[in-house]
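Omission of a single protein chain aside, the complex is shown with its protein chains in their original locations.
So, chain A:
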């Protein structure tokens, strides 16, 4: 390592504004569709109703923090089943790995909320202030009535979107129609207002003011992504062997043979990140494909083939430069790495689906009371105590019979229920003290430990569940 003593010119630099030009093309159209679908899902999901019976909420997707329930259409997740959420997060992670290793930063370019909302905010900006050239002129103009009016209009619209974004978020955590009424009539909980306020501010700042700064300086994902990409990953590249030397004045240039690039800056002007893709793949590129649309438009006008700027794999660049045909796309996508990610992703998914189908509507967990581990009763028999949590996931009251096997050795009593019958309210759990007794001098009473299975019998639905535990004896032997 060596070092020079010269201090750098500038330690901090102001953000240089970016004015992305409007563009049309197939990737732009894809982005519009993805924006409509993702925003539609986000804003509309809380309003979908789903009938679960009289005692349950009728919101299709509801994160009920107060009652510790997560509802997703027909699925209901209790806190002890949080592994479903963990599994979904693992799938989301593996899915990102898969898409990143196959298609590069496709998440960043198309579906990341930062990208989607920035796109929406730019759309509003263009709608209010005009396209790139008008916006540049407005930026440089003095503050007068017109500029103030346009800016205020733009900010107001942004603010409305931002409030809507924060507002939609809170509907996932409470009954949406009720909460909306409470919000409007100022009766909602302060937490709801605070959440909306915070998300409004972050949406406004990130979508309107920070934009590409979030991706370049704040987001850790671009750094992690680099580790998942290789020379077969499809990213955006500039076919410099075709475009260079670039130049505008083709006719005047005469003898000089110029490449296809006419140096029109179309690719730079449409870029929401403000970069020049012709410099090659770089950290700030989110691979949104807008430069491809812009360049294709120009190539069509000047009668050259499309794809001067294109989705291209690094390994193909060398191949094309040497005059060979590129590998077909599917050969880039199907390779050991992506197949491995797909297999892992699918394995977790299948595991979750299986777990979802085999889980029961009734459930119990048993925790043996170990303080003390056993009690001697007056007649010399030995009693163990178990705290049994009985879960009833049905939307109605259920009666359960608690029993044990082997039932020829052990007898059971339930605290406060002489018949051993326990009632559990709908969608709730109940903690029961269960006493299991082994007669004096029996094997179970004198052995250190005996296997024991505690049964839960739903006497209406005729469904059963069990949990295995042990019975602690005196350990003295007969």
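Throughout what follows, a contact is a pair of C-beta atoms (placed from the backbone, for glycine too) under 8 Å apart; a residue touches a chain by one contact, two chains touch by 3 or more; residues count from 1.
Throughout what follows, contacts and distances are computed from a predicted model.
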Chain not displayed: protein name in its UniProt record ("Peptide/nickel transport system substrate-binding protein", "Cbb3-type cytochrome c oxidase subunit", "ABC-type xenobiotic transporter" or "Ion-translocating oxidoreductase complex subunit B"): "Cbb3-type cytochrome c oxidase subunit"
Hidden partner chain, touching residue among A:42, A:155 or A:435: A:435
Options A:24, A:178, A:376 or A:407, residue touching the unrepresented chain: A:376
Per the touch definition above, residue among A:58, A:276, A:320 or A:463 touching the missing chain: A:276
Per the touch definition above, residue among A:10, A:142 or A:223 touching the missing chain: A:10
Contact footprint on chain A, counting only the chain that is left out: 1-4, 6, 8-16, 18-19, 210, 212-213, 216-217, 265, 268-269, 271, 273-276, 279, 282, 284, 369, 371-372, 375-380, 383, 385, 415-416, 433, 435, 440
